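In what follows, a single structure is set out as C-alpha cells and then discussed.
Now for chain A:
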Amino acid sequence: MSYLKTTLTGYAGYRGREGHWAFLLHRVTGLGVLLFLAIHIIDTSFVYFAPHLYDEVIQLYRSTIFGLGEIGLVFCLFYHGANGLRIAYLDKFAPKDWTIEKTRRSAKIALIVALVMWVPAAGWMGYNILHHNYGLFGG
Partner candidate 1 sequence: MSNIHEFDVVVVGGGGAGLMAAWYASKSVRTAVISKLYPIRSHTGAAQGGIGAALGNYEEDHPEWHTFDTIKGSDYLGDQDAISFMCEEAVQAVYDLEHMGLPFNRTPEGRIAQRPFGGHTNNASGKPVRRSCYAADRTGHMILQTLYQQCIKNKNIFFDEYQVMDLLIVDGAVAGVVAVEMATGELHTFRSKAVIFATGGHGRIWEITSNAYAYTGDGPAILARRGIPMEDMEFFQFHPTGIYKLGILITEAVRGEGGILFNNKGERFMEKYAPRIKDLASRDVVSRAMYLETRAGNDVNGQRFFNLDVRPETVNKYAEIDGRTRPDGSAYQVTAAEIMSKIPDIADFCLTYLGVDPTKQPIPVQPTAHYAMGGIPTNKYGQVVIDEKNTVLPGLYAAGECACVSVHGANRLGTNSLVDLVVFGKHAGINAAEFAKGADLKPLPEDPTGEVMRQIEALHAGSGKERAAALGKEMRVEMFDHVGVFRTDEGLQHAVAKVQELRERFKQVRVADSGKVFNMEMLQTWELGNMLDLALVTAQSALARTESRGAHARDDFPQRDDATWLKHTLAWLDGEQVRLGYKPVVVTQYQPKERTY
Partner candidate 2 sequence: MLIHLKVFRFDPQTEKAPHYDNFELQAEPTDRVLDLLEKVRNEHDASLGLRRSCAHGVCGSDAMRINGKNALACKKLVRDLNSDHITIEPLLGLKVIRDLIVDMKPFFEHYESLLPYLINEEPLPTDGKERIQTEEQVLRYEDTTKCILCAACTTSCPSFWADGKYIGPAAIVNAHRFVFDSRDRAAAKRLKILNQQFGVWRCRTAFNCTEACPREIKITQAIAEVKRAITTGKLD
C-alpha cells in the first residue's frame, strides 16, 4: 500500500480533533516560516555580498503579492510560536497535562492567541499596503 495515499487520506480524511489539526498546522506553518527564513537570510546577506541588489529585493518585498504573503507569514510564525510554546511547555514542565480535556483546551488557546495577535497586525499591514502601493487613506 502506498504510504503517500495513506498519509494524505489520514491527514485530510481522518476525523481527528484539536490535536490533529494542531499537528498539521504546526507542520505547515513551520515549513512555511522556514522557507521564508531561508530566503530572508539570503536576501539580507546581500547587504554585504551584493548591496546594489538589496534595495531591488526590498522593492520586491513591497509588492502587493509579497505583502499578502508577509501577512500570511506573520500568522504562520504567531501560530507556530504559540503552539510550539504549548508543546515545549507541556513536554518539559507538565507532561501530566497531556490529557484529553487539557490538550483540547490548550490547542484551542494556542490558535486563539495566534489569531488575537494576528488580526490587528494583519489589519495594520494591510493598511500599509493599501497606503503605500495604492495611495489610499490619504497617501
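Here is the rule we use: contacts are C-beta pairs under 8 Å (C-beta built on N, C-alpha and C of every residue); 3 or more make two chains touch, one makes a residue touch a chain; residues count from 1.
The candidates were selected such that all candidates are chains of the complex that A comes from, given by their letters.
From a predicted model like this one, the values you see are computed outputs, not experimental measurements.
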* **Result, touching chain for chain A in the complex among 1 or 2** => 2
* Structure fact -> The chain A residues in contact with candidate 2 across the complex are 1, 3, 6-7, 9-11, 13-20, 22-24, 26-27, 87, 90-91, 95-100, 103, 107
